[in-house]
Structure formats: structure tokens, C-alpha cells
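Sharing a structure, written as C-alpha cells. Questions coming.
For this view, one protein chain was removed and the others were kept in their places.
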Amino acid sequence: MPGNSFGSFFRVTTWGESHGPAIGAVIDGCPPRLPLDESVIQEALDRRRPGKGGITESPRKEPDKVRILSGVFEGMTTGTPICLLIENKDARSRSYDAIKDVFRPGHGDYTYLKRYGIRDYRGGGRASGRETAARVAAGAVAQVLLDTCGIEVLSYTIEFGGIVARQVDLDAVRLNRLFCPDQDAAKTMEERAREARASGDSIGGIVETMATGVPAGLGDPVFDKLDAELAKALMSIGAVKGAEIGAGFRAARLLGSQDNDPITPEGFLTNNAGGNPGRHL
Amino acid sequence: MPGNSFGSFFRVTTWGESHGPAIGAVIDGCPPRLPLDESVIQEALDRRRPGKGGITESPRKEPDKVRILSGVFEGMTTGTPICLLIENKDARSRSYDAIKDVFRPGHGDYTYLKRYGIRDYRGGGRASGRETAARVAAGAVAQVLLDTCGIEVLSYTIEFGGIVARQVDLDAVRLNRLFCPDQDAAKTMEERAREARASGDSIGGIVETMATGVPAGLGDPVFDKLDAELAKALMSIGAVKGAEIGAGFRAARLLGSQDNDPITPEGFLTNNAGGNPGRHL
Amino acid sequence: MPGNSFGSFFRVTTWGESHGPAIGAVIDGCPPRLPLDESVIQEALDRRRPGKGGITESPRKEPDKVRILSGVFEGMTTGTPICLLIENKDARSRSYDAIKDVFRPGHGDYTYLKRYGIRDYRGGGRASGRETAARVAAGAVAQVLLDTCGIEVLSYTIEFGGIVARQVDLDAVRLNRLFCPDQDAAKTMEERAREARASGDSIGGIVETMATGVPAGLGDPVFDKLDAELAKALMSIGAVKGAEIGAGFRAARLLGSQDNDPITPEGFLTNNAGGNPGRHL
Partner (left out) sequence: MPGNSFGSFFRVTTWGESHGPAIGAVIDGCPPRLPLDESVIQEALDRRRPGKGGITESPRKEPDKVRILSGVFEGMTTGTPICLLIENKDARSRSYDAIKDVFRPGHGDYTYLKRYGIRDYRGGGRASGRETAARVAAGAVAQVLLDTCGIEVLSYTIEFGGIVARQVDLDAVRLNRLFCPDQDAAKTMEERAREARASGDSIGGIVETMATGVPAGLGDPVFDKLDAELAKALMSIGAVKGAEIGAGFRAARLLGSQDNDPITPEGFLTNNAGGNPGRHL
């Protein structure tokens, strides 16, 4: 199967290679009559853009300007497919000649070659992290839709380079470059990042996502459970190696009596199973 | 469901409105290592382009130049999604102000408004016949793939304005503007078309499609039979009101003994059921 | 792709061979809280059952009793998959030994063998018309759902063996064995059928389907248009060789000025494009 689409009703198909003329996404199934212009998408892309503050610095400078090519009329979505285009402006193919014949460990190049018998070696081609710009652009449109339902989705870094956020202060998330909800931890994380960069290394971390306003019963049963779809979506992002919900792997060490989320007239008391309106940690 | 995609393995999603910035298609699932550049797609688009010879003249002049934005590397497909872009260069929105508040009979405007509660009234918006340019572009890529399998698909006009082609001379198909396989009939058809245009009217017709080189057993059973998929594809084209295969509706008037395609050591003798390598009519 | 499912929201998967232990269907996506028991499905199956009145007589006598195995609790659908089971009670494999090594013209046996390299030759196996019993059973459940929306779907025979129904009297449809809306024509049709049977032959015909109460704007655009989906569904039925909507192939001989459905304050005046609340013929 093709593999480049996600979702059934609000179906996102991304396309484009790191060093091709452009990357982008087609959103098919976006409801009509949502207010939409490029600015709300651009804001999300600007937040994603690498190269800020020495943490994700890259020699490539892409403005990542998005254009809406279809599906919007007089500032409103029309229900027809929305094609988003981001031109690659700084795709210097030459810089990749040196790695034309080698594979970078931990990258998808090897798999692409095995799968397709051909690869665009420039910057990882389709396997480049640049593909996530198209996801972010489509996600910004999704958030416009979710806004109309009162659903908010927020992600933040709770662990990075071994440093753990000690508190979840949502106001702090946009105050630092690591989207960490703990300003003190964020500072140490940034130092750790700079050290790693200085020694030519990189760092891993853990991101937590919280969604509020989600109605109970959303999603489908059995194979398409909401947590199953979320796990798939998360694991489809390059470099993600694990996904958990609620108590996650911690649940494996709990007794049923500890793990069960007590149901009370005031609602669920805990969120071990995930999806309960209890405390998030 | 979204509705703008066709196919499972070679999935085509078209996007774009008549008077938006551009129209196009994303092909997801095209096999890798097919030779592909813009010229083969452009040739198909040029053949489709309206406004040649007074038969489909339109005040709008679109060059319909296609660009490949992704999925091709050094002249070969890579297995990643192929995004095709055709810019709208001559989209004069002003000409449509007069029909902003009326529906054109026989067009999809009314349905779009009922379905989505909003419509891009300029030139039919998404319901415009212009959407077929994206299908033609994707179809040209499909034909490159079919070429590698020895499958050829050819369509031609067998009836137009009540005039019926008396012979199927495939060499004649590209010699006239109506893609008619009978040069004499083609002349009368063109006259009929000009008469209709002169009186501000339009004309209907019947197109026959022949595929050769198709292996027996292609397709899937029960609900996704090849003829069912073909009927869906054909009926999805604006203005198409009927589809038949083999003997078609004529089969309704035949006895089983007349309609059954005799199987002989030399193959099927007739093609009443459709899909048999017999005579095409 | 598998091929044995139809639909996205209300997805029907049929299974079973003519001479296996049973045939049936799984309906996934049926809305919850619809009243459902076996009687409403059984009624539809009884109406379909061959062997009544010498027209479709068959040596095989199947009671076609349906059982609901899942998805219904205390007489109501629960939103979970509904599995319908019809046991094959009179599957005499022996009668087919004689045709084990031959193909019946006009049947799917040959294609199945080419597609799968193996075939259950008994009674056509999966390609048997018996598969339609599962469709009828699932269709009866669909009708329960449509009832709640005020949508009625009715099919009747308008041509059979060259005899054309001269009127559409819907009350007559269930009064004769051919579901013909013209009692006089029905009599001639039945005679024609008996003659054909007597000479070991069979007869073709044309069925018209009318749906009322359908809201404007139902369905999806571009590739999944409602008429495209209907054409696919119809062509997927064994022996169906053509499908049309509205004026159908007749539209090919009309001028645009004749074919366009005039829009008036009282609604569409004609139904040439199909789907308009005009006269049905």
C-alpha cells in the first residue's frame, strides 16, 4: 500500500523530498466553512523551523513559506481538498555528493533502497525529517477544526538528554526552545544540547502530549481504538521508538487493584488506562 | 468520506478548483524505477486541451503546463508520491460575477452547495471539467506503468450528436479532433458540432474504450470486479450517465444461448460478457 | 485487494461458497439502537429465494434460514459487527462432478482459476449467484437503517426477454413473480420465461431502481460520486453488463438544451442528469 496518507475523514497525504522542488500535503475531507488562511499554518511552521538558538542549527536555511493552492475560497474552507505547498529554496544537492554511496546509520536510506531499489540520497530524500514540515502544516489545519470542537492538543518535552522536567507548567512551554514545561529543566537541557552539538553528537528525549476537551467515546473499537491510532501516528514519526498512554509501561508493575482507575460520581480518579479526565501524570 | 482519491495501489488524489491558484494530482503508490519526465504528461495534457478547431472553443486560454514536484529523481520514479502541479494562468474570476447567484443546469454547483453549504461559484469551482486535467496528467503516468506490462488502453468516439462511427480504424483516431475511428463520420460529427455551437447548444456522444494485453484474472472478485471498478471510474466523470461492458444493455435482449461467449481451444469466440479477447463489438 | 467488502461506514463483507458449509455476511458500522431481528432479514431472503413458480426452478432446495450471530442485543443493534449466517443445507457436491473439468460459459469459473490458480468447481464456488443471498441479507439490514431516514429504495423489472413494462404501477411489483410494475407485461414475461426454460435457455432483462426521500447533496464528490458508487455496486452483481442513471445512454443523442434539467422555483422539471426529484422516466 502507498503509505503516505493518514486518517479516514480528515485524510492527510504528504509528498515531497528534502531536495526536490517542493514538499507539501493534500488534506482531503476537511469540513467546509472553517476560516483558514496561510497565516495560521505559517505560525506553526515557524515554530517548527530548525536553526534557532544553536540547538538544532543546520547549514540549510529554508524560509518554509506555505501557500494554499486549493480548497479555500474567500477565506473559508469549501470541503474540497486543500493542497499546501512549501517550496524548497535552499536545496543544495552538491553538499550530498560525498555521501552518495554510504548510508547514514539510524536513517531510512537503507530501507528505502531495499524497498524501492532506488533512492534520492540528497538529504535523505523522502525519509528526511523535512517531511514533518508537511505534517505540521496539515496539523495546523487540523487544529483549526479541533478549535471548533473545543479540543486542544498540546505537546511538550518532559525528558531530554536524561534531564527530566520536574513540573508541568504549560505557560512555560513556549518560553524556551525545547518546549519544556519546566523553565529550570529547560536551561539544563539547552546546555546539554549545546555540549552534544559541540562534540558532534545528538540527544534523545521524551515528549508528552495532552489533549483536553475530548468527548468520551471518541474513536472506534477493537482494531481502530483511539490509543492504537495515536500509537501508530506517533511511531510513524522518524526516530520515535516507543509510545505509551496512561500509566504506560509503568502499568506492567502495578497490581490490578493499583492500576484500575476508580470511577466515582465525580469522574475517574486516575488516568492509568489513558483517556480519563484525571491527572495527567 | 473525502472522495477525491481513486485506486488502492496506484492511488490518485486530485485537487484544485477551476479558478484557484492551481490544480493537480498526487499519485501515491507508483512503482519505482519507471522513466518519467514532464514531457510524456505534457503530451497527454496538450491532447486534452480545449479550444482547438472551433469544437470546444472557450474564451479561457490555459497553457496547462505541468510540473513534477516530487517522486522523481534523475528521470526515474522513486516509489514516493508524485505531485503534479498545473497552474491556473487565465482564471478571470470577474467573468463569473454574473452567475454568482444562479445555478447552471446540469452542473454540480447545486449539489456542492447542498453538500457543503458553500461553493466556489467561479467556473464551477471543484465541479469544473477542468478537474479532468489532473486525471489526464495522472493517467499519463499510469500509461507509463501499463507500458511496462504491455497493456494498452485506447478510447475513441463511436457516436456523437447521433452520428455513429461505421468502422473502427484505430489509425484514424488521432487524425481528427473528435478522436473518431471513422474519418468520414468524423467530418459529419465536426459539422454537427459547429452547428450546435453556432446555435449556442452542445452535443452528447458515446466513447468506447479498448484495453489490450490485459492478463486474464486481473482484478478482484465480488464487489471489486474489474468491470465494477471501471464503471465507477467512468461514471465519476462529469456528464457521464451510463457505462456498459461487453454486449452491455444489448445483452438484456439476448437469450442465454446467444449471449454466452463460447469457449474454444482457440479462446473465447465473442466478448458479450466483456473482458474476453474476442472481437470488440 | 481482497474485494469482498462494500461501503465505508456501513461496510458489508460477504463470504461463503455455493457448496461450502454456509454463506453469510458481516456488517461493520451499522449504527446502534436500530430494532433488528431475524424476521425482517428472513422476509427479504424468502422474496429472493429461487424456485418459485417455474421461472427460476432449480433442483436445489435451500431453506435459506438466516441467523444473527452478533451485533444485536435484546432486539437492538449495538454498533458492533453483525454476522449473518445462512447454512447450506442442500449442497450436493456430487451433481457437479461431471463439470469438474469444464468451464461454463458466461460464468466466473474461468476467471477465478486464472486469478487464484484453484477453484471450487461445485456450483460456481464463490462465483455462484448464491453469494447474492448474503447481499440480500445485508441489504435488509441496510433498509432498516434507511427507514429511519425516510429513504425508500425500490427495484422492479422494466424489461425482460424483450418485453417492456408499459407502466410503472408500484403496487403491482409484488403481485407477480418477476417484480414487474405492469401486470399485463408480467404475464407475457412469465410465458416467455417458461418457453425459454422449456427449450433449456435463459432470458435477460433490465431492472430499474428508484430511491425516494434521498436528501440533495448526499454522497461525495469527484471519484466517489453517488452515481459512480451505484454503478460500481450494480456492475458487481454477476451478469450485469450495464448501468445508467437519469437519461442514461439516451442522453448521448440529446442536445444540451434538451438534456439540461430545468431548475424552477418548484424544483427540477426533469431527471435527465439523475438524482433530481423529477419524473422517474
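The chains carry the letters A, B and C, assigned in the order they are written, with residues numbered from 1 in each.
Please note the rule applied: a residue touches a chain if its C-beta (ideal position, glycine included) is under 8 Å from a C-beta of that chain, and two chains touch if they have at least 3 such contacts.
Just so you know, these numbers come straight off a predicted model, no measurement behind them.
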Task: Candidate in contact with the missing chain, chosen from A:59, A:75 or A:217 - done: A:217
TODO: Identify the residue among C:45, C:66 or C:83 that touches the chain left out of the display.
DONE: C:83
Open item on the list: Please output the residues of chain A touching the missing chain, sorted low to high.
Closed with: 1-6, 8-9, 14, 103, 105-106, 108, 110-116, 126-127, 131, 159, 161-162, 196, 201-206, 215-225, 227-236, 241-249, 251-257, 259-263, 272-275
Task: Residues belonging to chain C that touch the chain removed from view - done: 1-5, 8-9, 11, 13-17, 20-24, 26, 28-29, 32-33, 67-71, 73, 76, 78-83, 85, 112, 115-120, 125-126
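Going forward, only the chains that are shown with their structure count from here on.
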Open item on the list: Can you compute the centre-to-centre distance for chain A and chain C, using the mean CA position of each chain? Integer Å is fine.
Closed with: 46
Open item on the list: Can you work out the whole-Å distance between the CA centroids of chain B and chain C?
Closed with: 28
Task: chain A and chain B, separation of their C-alpha mean positions in angstrom - done: 38
Task: Residues of chain C whose C-beta touches two or more other chains - done: 8, 221
